[in-house]
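All protein chains of the complex are present and in place, except for one that has been dropped.
Labels A and B are assigned to the chains in the order they are written; within every chain, residues are numbered from 1.
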Amino acid sequence: MKFFTEYMTYNTKNHREYINITLDVDNVLKKSGIKEGMVLVSAMHITAGVYVNDAESGLIKDIEEWIQKIAPEGPDYYHHRTGEVNGDAHLKNLLIGHQVIVPVTGGRLDLGPWQQIYYAEFDGQRRKRLIIKVMGE
Amino acid sequence: MKFFTEYMTYNTKNHREYINITLDVDNVLKKSGIKEGMVLVSAMHITAGVYVNDAESGLIKDIEEWIQKIAPEGPDYYHHRTGEVNGDAHLKNLLIGHQVIVPVTGGRLDLGPWQQIYYAEFDGQRRKRLIIKVMGE
Partner (left out) sequence: MKFFTEYMTYNTKNHREYINITLDVDNVLKKSGIKEGMVLVSAMHITAGVYVNDAESGLIKDIEEWIQKIAPEGPDYYHHRTGEVNGDAHLKNLLIGHQVIVPVTGGRLDLGPWQQIYYAEFDGQRRKRLIIKVMGE
């Protein structure tokens, strides 16, 4: 059993941003030399998400509008009494989830034809970390 | 460490459908011979989900109504400019999630008494794939 861990740092230009990190995850897998097992891709912050979906710019706009409707920026959340202003980003993290597991088979990410791995930044413009951990043989 | 991977194909009669796949997962586990570890059950499409909940027909109706309310079919999503008409199915996938991990203990799926594994099809009537990957010893 082998383990290979790498930490990525993302610092987005925009407050919210959706970044296709499939190549980053694939590079870590290749470095690991692992052929069978899985990769855990997990945000290390509580105001960011990780999901698997389509790399299509229209859909990303739909996701942005939807996520704003369901967990809106704007309301004066209780959390803001601490001086924070990112209550919505915490709820967005809960809605989307902060991690995925990608199966590894025959040395490659075992994804369907349209499945791409995204890092979803909900409170950016600063350095945020993500862990990529490959486990297998 | 052993790995055992199987791909299932589902082709639903209806556009949306909720299929109890607990027996399918259990059969793959038995074939694998693995006694300790876990099973990853993950949709390979971006318009389907996998979740764990109750096998109760009323609840499935509630889930269907709820999911339609939160991520409705109908609006003219940006994604539809590509010619697709399934923007809602992508959002439903994000809402429900596309994968679960089932722990394996003593050679069986270590689920609570009411926990059943469901494949949730949000854009069916065609062949869709799911990966079941058992990892352990």
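Throughout what follows, contacts are C-beta pairs under 8 Å (C-beta built on N, C-alpha and C of every residue); 3 or more make two chains touch, one makes a residue touch a chain.
Since we're looking at a predicted model, the values are computed, not measured.
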item: Absent-chain contact - pick from A:12, A:32, A:53 or A:93; value: A:93
item: Residue touching the undisplayed chain, where the options are B:25, B:46, B:95 or B:131; value: B:95
item: Positions on chain A where the hidden chain makes contact; value: 1, 3, 5, 40, 42-46, 70-71, 77-82, 87, 90-91, 93-95, 97-99, 101, 129, 131, 133, 135
item: Those residues of chain B which, in the complete complex, touch the missing chain; value: 1, 36-38, 51-54, 56-59, 61-63, 66, 70, 95-97, 100-101, 103, 105, 110-112, 114-115, 136-137
